[in-house]
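Questions regarding the structure given below will be posed in turn.
Every protein chain except one is present and positioned as in the full complex.
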Amino acid sequence: MKRLPPQPDEWIDRSRTLDFRFEGRAVNGFAGDTLASALLAAGEAFLGRSFKYHRPRSVLSLANHDVNALMQVTHKGHSRPNVRADVTPLAGGEVVTAVNTFGGLAADKGRFLDRLGAFLPVGFYYKAFYSKRWFPYWERMFRFMTGLGRVDVAAPRVRTPKRYAFCDVLVVGGGPSGLAAALAAADAGAKVVLVDENQQVGGSGLFALGADAAQHKQMNELVLAIRSNRRIEVMTGCFASGYYTDHWVPIVTPTCIVKMRAAAVVLAGGAYEQPAVFRNNDLPGVMLGSAAQRLIHRYAVKPCERAVVFAGNDDAYRVAADLAAVGVVIAAIVDLRPAAPNSVPAGVEVRRGMAVVEALADRRGLLRGVRIATPAADGTWDHAATEEIACDGLMVSVGFAPALALAYQAGARMRFDMQTQQFVPATLPDGLFVCGRANGIHTLPLKLADGAEAGAAAAAVAHGLAPHPRAAMIETAQPSHPYPIFEHPRGRNFVDFDEDLQLKDFFNAAQEGYDNIELLKRFSTVGMGPSQGKHSNMNAIRILAKIRGEPVEKVGTTTSRPMFHPVPMAHLAGRAFQVERSTPLHARHVAAGAVWMPAGQWQRPEYYAVAGLRREAAITAEVVAVREAAGLIDVGTLGKIEVYGPDAALFLERVYTGRFANLKVGMTRYGLMVDESAVVIDDGVIARLSEEHFYFTTTTSGSATVYRELTRWNTIWGLNVGITNLTGHLAAMNLAGPAARRILKTLTDGNLSDALFPYLGAREMRVAGVAARLLRVGFVGELGYELHMAADCAPHVWDALTSAGKPFGMRPFGVEAQRLLRLEKGHVIIGQDTDGLTNPLEASMQWAVKMDKPFFVGQRSLQILAKQPLRQKLVGFVLADDATGVPKECHLVIEAGAIAGRVTSIAHSPTLKRVIGMALIAPELATPGRSLKIRIDGALEIEAVVTDLPFYDKDGGRQRIADGVDMLGEAA
Amino acid sequence: MTSGAIMPERVSPVHAVVAATATRWTTRNRMALAADFADMARTALPVWLMDVSHRFRFGFKGAGAPAWCSAQGLTLPGAPNTWAQMQGGGLVGRLAFTEFYVEHEDEALVTRLTDALGRGVQMPAGGVYPVHRRDAGILLGGARAQDVLVQVCNVNFGAVDVGAMPLIMTLMVGVAVTVFPMIEGDQTVYRMACDPTFAPHLWSTLAEIAADCGGASLVTL
Amino acid sequence: MFTEHASLRKAYDVVIIGAGGHGLAAAYYLARDHGISNIAVLEKGYIGGGNTGRNTTIIRSNYLTPEGVKFYDKSLDLYQDLSQDFDLNLFYSTRGHFTLAHTDAAMRTCRWRAEVNKHYGVDSEVVDARAVQEACPQMDITCAGHAPILGALYHAPGSIARHDAVAWGYGRGADMRGVEIHQQTEVRGIKVEGGRVRGVETSRGFIETGKVLCAVAGSTPRMLDMVGLDSPIFIHPLQAMVSEPVKAWLDPILVSGSLHIYVSQTARGELVMGASLDPYELHSTRSTLDFVESLSAHMLDMFPFLSEVKVNRQWAGMADMTPDFTPIMGKTPVEGFYLDAGWGTWGFKATPVAGWTMSHTVANDRNHELIEGFGLDRFARYALTGEKGAASVGH
Partner (left out) sequence: MKIMTCPINGARPVSEFAYAGALRDMPDPATATDEQWAAYVFNKQGKAGIKREWWYHIASGVWFIAERDTAADRVIRTYLFGKEAA
């Protein structure tokens, strides 16, 4: 092929030459070329190798389903697989090779597979190579052969500016009917977005010209009207990748996805020209008529010198006219129809009622001619009576398949229209309209009228009006031949070019019983390749209909799913937002050398790194500080909820298992929460700040869900309470340790005396000048104050405490030390010492459950469970001092060779100088003094002994330290 | 800390993320705010972000809230999800039916309201309960503010009738945000409030996109 | 391969509702091992057209509860020989399966599973981040810094297989043994008299039978309604997507709970990717955009270099979920009505063992020992299985 002199509407810019490399050779094209048009213009005969047989291939459609011209494109340092040469604009400077070759396009070692063809029938791999012994080897070979392009594992992460957009009417497709629709909708006052995957609008109106000057003029005027209409936004080089619920259509642009929410959608995607099925219909030089027209009018590339046009419709004659107009000799028009149209170009031989049954290749594998014969309706033909016609180009125009994928996804019902031999919409969902070829309308004036009606109707819907009924267009043309499919004893008559499926493969599949369209698709993989059946599904349906002796409509179609064209993951991912939360003290932790651990959306300090100390040592130091002096931990991630009102106490009695009606003002109490099936889901500390005002905490992970569920319950109960979630607006920190009170004293005028602020008390006072709520709690088992204050003031308080604590040896401590401290104290962590099915009886928390209340969530289920034997029980244990190993959390408790439970928490206690832990075990083992066997990593079994909880300070004296009494260790 | 030797009592929730780029600082309502671009006209930037977390915030809710709102001499936003201007640049927003959000420069005014409702430990007035708020305040403006919004939020702000003084509670990059669109000069400015623990994520996301749109984050005083 | 039967007989010994992998497997084993071949398998669509053909084809047995481990281990056992049994290559490909842990809570769960697995002789072990990196050198184990991988549960027997072929193999095997498979045949009602199954009303007429096996995944609640039963089963869509074919680069099967990803590469070179359930009840197989958006984002956290790799297709199935992530199998309060349901997101890997145990259960009217504990009655007894424990630890 070679470049033509300038064409009226050509897309190329001859003033800008772009150089690139293809298969190691230097090539150049023009700006506006696609990779394929540039390569063809440069005389490249082969663009790729086929998927299975590695046959040389070139362009088929030039319409974004030339899957045999997929390229590996290396540009600006990294490489992209499966780039579609037929539509990808030439950038200049790229290095291009065909995918799926072994040793290059020309010398591809894979080509021997073409000769093996006979031994590789459809689904051949199902019938062979499955011996257990050999399959792995065979699979490795198979995986080596398959897979098209290569992934460049050094390629960078690409983040794209994905965005939302809104319009009244979205028109998909910028051909004649789409342009008419956009214009009509805009004239009706709608804000219109018009999307076309081509680089310029106009569609077939500007390439399927048939050298018709009037059409050319009319179309250019229409395009001008669109361009100059301020209500219409035109997006070219973009495609709608799918239709999702409520007119939600992602538009894939070269750089990102635009998520379009439209009030109404017009689908004007046109139709895909379909190949005829005959031997060697995949030879380079054989292409669809529309591909030849695109080459001529868009890229000024001469498709061949001497052409045969294979006709099944009148479009073929326009193809011939366009070819002739650029100096291509028309060797013949081979028309399947006995009666050809009136307008036959002068001097062109038309062979009526005949078919191309074989394309003939020369030594280099290029088209040298065609064999034609007179076919019967079933695709058979008289092998004795054939003749050859020499040509270097064969243009096939025998039929179309509508681009209805988005309509299917929207839930449209289709019917098969006999006149046009295609599926057309029968019923469409509200606000969705289809026009043009996709609607079975093929001739230009009708397409324009059909589009205008669809556009007006869409605008009406967008404005909330009833769409006026659309007049039924009557298409008199017959654009699609019912069966352009011709058997050949030597096969190589391809139906699916992606998957290298031949006609006989379908008969074989049906023979095996895969004879409904879905099974056929799955067994043969027809339409499963990158082109998603755009050129193969329609012929597959026709073939199956013939096999089953049923009408095409009964055979039906397979379901259509996004993506319409494949979409890069980076486009879908966008910027990939990652929600992260941080407490007001985050910067303080960074400054203090925090080592972070994730906790849901939060990052929390696991511990604070100390120069010269290993992780364990640093954690131990934090534990020791809390036990012997003081420690400060950020507990701001806890949920913080406030309940006000006359019914506040009643409300808490319903949502927690414990009793709160009798909780004294100024005091706190532990609260346990279960769900309706009595599974433990959350816990916290409830403070009563006044008769009708409670303030309480939830677990870190529970904060959002607990608040949500509490408000839902009260929506049902309608109690007179106000519930507020303060989680993010308040900060919280726990100051704990024997020195806690003395440290705090230096920062507040409030009375901290044990008499006025006893253990479990709750007070409000200023700390470092900041109004704060103080809860005297003992989670870590020492004298402790949980300080809650306004988030914006928290860093100030933290700083003040940090300097006030220095003289006392106070340290900040992290989650890991807290875990250890609470374990010494025998306090449960919901979600670690319990799992998704643990109830309070199993968790040994009956003490926190008041069954004699009138009602609480989960109470009724607990009554049922109370009647049943326990399934497991949470206990404490210690390892024998001479234990030869230390188990980890979730190591199993083994009794008589059977699993009898698991370790939920375990650690070496720096305070008790031994390994302590908790375990959920079989109740019969849960007696203090009972010895347990804990299995480590499926092997060694370690002895442990069940003990009462807590391990540390059993009478809780340390939490209750009275004033003046100095229990500070030497550390102070 | 980048914000100088003496730490003011209040710290903006976005202090750390702003500090990563800020070079000039000022103090407002006992809170350090970045003052880069302070002398530059906002309108000169295609899109700009501003940390207004220094303003004082307060909320109240309950069946008696609307009446109490009027009783305090505040303009009562008539319709749910609308807001009203207050003297001295503050605003009162009506979240759904019976919850209110107040934001103001003047600490005394906010304190007066807080005290009027009682400090939590006391009995709240009939059917009105205080809502302790320390929202992060972010202002987004500039001719290309829309270009930022369409990348972070599914609400069509382009179609919002700013004149009706609506407030919009929605999700932005996964964060619950209350947005008050308002006209400043010839520009629409979006005043946003969100839970301060999400603010660093929201701010850095908005700042990244704003930068892509040729904008910058700044504080004007 | 599948005989077409012009009409239904008047009566069958057993009627199996649903010609997915499970129903066909049950038919196959009933005919092969229990001498019962007077069976009709009724399918409203086509063979294997439900979740059998919509899953991400992962096969593993590294479960958490003893019941689960023993059950799925038997399934893997049966899978080994299916290709030979069927004379059909299922592409049963053993790749090794990593359950990635990004938090210490997840590490605890991995260890829990590993220990239970080892106890029952299932090959599972906890490995550290380095081992994960060695098995998949291309991965960014910090996951873009969001969720660094701390380690994983490694399950060497983890495999993938060609899902359709499993249904076809069982179907052909059953067909060869005289079982009738009726596609495009919808069940309209189930006749129950005196607490006993009497027959089935279909779109092609009534058929008598004393035994009905219900193996219809997403349609289970509708069938249960026909016999007057309710259950904890709820239906949420489960979606998946597949990339364009690329040359083989990923060998193991990777699952990340934190990033909601599971991914493997097929023999054809496509990346098959799945994520977590849709957030609300829906009895439809529609696709959503937010699914491919978030799954792609998480994939790129783990594999940034896939930015330019294209997603080719997405699809969905209807998952029949249970509160304890364990199936509901065996006899029911309705005599002669047997249930094989509650398969949620793990039905494919159970296909052989579900058919094998259900055939035994139907033939002997007695639950097979491997499915004790999976009964519908466990909920009334609050005796849920602990499989959900795994999902909930650390939540």
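A, B and C are the chain letters, set down in written order, and residue numbers restart from 1 in every chain.
In the analysis below, a residue touches a chain if its C-beta (ideal position, glycine included) is under 8 Å from a C-beta of that chain, and two chains touch if they have at least 3 such contacts.
This is a predicted model, so every value here is computed, not measured.
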| item | value |
| --- | --- |
| Among C:9, C:188 or C:283, residue touching the chain not depicted | C:283 |
| Full-complex contact with the absent chain, from B:19, B:76 or B:169 | B:169 |
| Contacting the left-out chain in the complete assembly, out of B:16, B:95, B:145 or B:165 | B:95 |
| Touching residues (missing chain, whole complex) on chain B | 80-81, 95-97, 154-155, 168-171, 176-178 |
| Positions on chain A where the hidden chain makes contact | 244-246, 248, 676-677, 708, 711-712, 715-716, 718, 725, 855, 859-861, 864 |
| Hidden partner interface residues of chain C, rising order | 220-222, 224-225, 230-235, 279-284, 286, 288-290, 320, 323, 379-382 |
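Please note the rule applied: only the chains that are shown with their structure count from here on.
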| item | value |
| --- | --- |
| Shortest walk length in steps over touching chains, chain B through to chain C | 2 |
| Centroid-based (C-alpha) most distant chain relative to chain A | B |
| Pair with more cross-chain C-beta pairs in contact, given A-C and A-B | A-C |
| Between chain B and chain C, centroid-to-centroid distance (C-alpha), Å | 50 |
| Distance between the centres, which are taken as Cα means, of chain C and chain A, whole angstrom | 21 |
| Separation of chain A from chain B, taking each centre as the mean of its C-alpha atoms, in whole Å | 34 |
| Chain A, residues touching no fewer than two other chains | 162, 578 |
| Touch list for chain B against partner chain A, complex | 1, 7-13, 15-16, 31, 53, 61-62, 119-124, 127, 129, 131-135, 147, 150-154, 156, 158-159, 173-175, 195-198, 200-201, 205, 208-209, 212 |
| Parts of chain A lying in touch with chain B, wherever the complex brings them together | 161-166, 261, 575, 577-584, 586-587, 590-591, 636, 642, 644-645, 689-693, 695, 720, 722, 724, 726-730, 764, 769-770, 790-796, 799 |
| Complex contacts: residues of chain C adjacent to chain A | 1-3, 45-49, 53, 66, 80-81, 83-84, 87-94, 102-105, 108-109, 111-112, 114-116, 118-119, 138, 144, 146-147, 162, 164-165, 168, 172, 183, 243-249, 267-269, 286-289, 292-293, 296-297, 299-301, 304-315, 323-324, 381-384, 386, 388-389, 391-395 |
